[in-house]
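What you see is the complex with one protein chain gone and the rest in place.
Letters A and B mark the chains in the order given here, with residues in each chain numbered from 1 onward.
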Amino acid sequence: MTIIYLTDLVGTGVFAISGTLAALNKKKDHDLITLFFFGFITATGGGTLRDVVIDAHPVVWISDANYLIVIVLSVIVAILCRRWWLGILQSPLLVFDTLGIGIYTIFGLKKALMMGVNTWAAILLGVVSALFGGVIRDTLANDVPLLFERQLYVTPCVTGALVYVLALTLHLDPTINFLLSAGIITGFRLLAVKKNWSLPPIRV
Amino acid sequence: MTIIYLTDLVGTGVFAISGTLAALNKKKDHDLITLFFFGFITATGGGTLRDVVIDAHPVVWISDANYLIVIVLSVIVAILCRRWWLGILQSPLLVFDTLGIGIYTIFGLKKALMMGVNTWAAILLGVVSALFGGVIRDTLANDVPLLFERQLYVTPCVTGALVYVLALTLHLDPTINFLLSAGIITGFRLLAVKKNWSLPPIRV
Partner (left out) sequence: MTIIYLTDLVGTGVFAISGTLAALNKKKDHDLITLFFFGFITATGGGTLRDVVIDAHPVVWISDANYLIVIVLSVIVAILCRRWWLGILQSPLLVFDTLGIGIYTIFGLKKALMMGVNTWAAILLGVVSALFGGVIRDTLANDVPLLFERQLYVTPCVTGALVYVLALTLHLDPTINFLLSAGIITGFRLLAVKKNWSLPPIRV
């Protein structure tokens, strides 16, 4: 069991928790099954989309039952702790989501590069891995995805991805590079939310 | 022409009818082409998603023109009979949809198992085969999919799928197993709708 495999399982669990909390936070009527689907789609949607587009079969959760087990357990933990986590100013929802985004962007970028994808498409696919689970979840729930709001959401991911690619050419140690670039994404995103940063608007 | 092939064509037709009636039932403005797309997406969406995710190419309706022919004919039948079917308390819409769900859950589960998917992912993919045609249709039409309402919709599918997997380990005759487990799904779902059953709510 390598560190990469563990990181992927942790990222999956973190995103399943964030998806469950996001669904609960909307205050709609949910049961165990609907919450599982929101957690499952948030955790697997982006990575599955990436793997299908780059033809990286088998998709992990299909060949390895551990991913589904982690998702089921994470959804249950999120449900049990929901009052505690959502009560204190929704910050855990943000923290889980932001941690997941940092891990998955770099993870998806690495996987795409390993499959021989060109660097620019690989950066885009890193962003897709990280954000499209949430995009699919929001679209199914009939919300406009956060991706299309004028927040700094994609920009931190692209920044971290560029750092990763640059450090790769400089032969930085892979683990340090992963921690550094994923950390930049998470830190940048948290700062952007706290400071309410945004890019300049473009209007007609 | 095997019984499995025939079952798949019948399931396709049944779902195309249910998709067309569902679109008409929303009372929006439709023409022959928009209704065909609703029927087509309902009939093929779940199975196509399953095949793309498990890399089971070619997707059936691409290699075999009979599926599209069945869909076109079913949409036309649904349109011709629409007043008769939708007038009498919308029960045919429910019956067609529920029959399709029973058939497709087990069909999708079987196909995933044959492709070497782990049992838990195979059960999930059976549910996806059966329900995601409708989910994609509802999402495109800007409705919240039934899947995310607090109805018993996934639960009957999972129950029937578990029965199928259990009976498989007991070496039950495949045809009997198919009829039994698909019948459990259809019966359970019809009862749940009639009795208005639901799982306990989870709220914050």
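Methods note: contacts are C-beta pairs under 8 Å (C-beta built on N, C-alpha and C of every residue); 3 or more make two chains touch, one makes a residue touch a chain.
Given the structure is predicted, the values throughout are model-derived calculations rather than measurements.
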Touching residue (missing chain; options B:10, B:79, B:95 or B:168): B:79
Where the missing chain touches chain A, by residue: 52-55, 117-121, 124-125, 135, 139, 142-145, 147-150, 154-155, 198-204
Positions on chain B where the hidden chain makes contact: 24-25, 27-35, 37-38, 40, 48, 52, 55, 57-59, 61-65, 68-69, 79, 82-83, 86, 139-142
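Methods note: only the chains that are shown with their structure count from here on.
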Angle (degrees, nearest 5) of the CA superposition of chain A onto chain B: 120
Centroid distance [mean C-alpha coordinates] between chain B and chain A, Å: 30
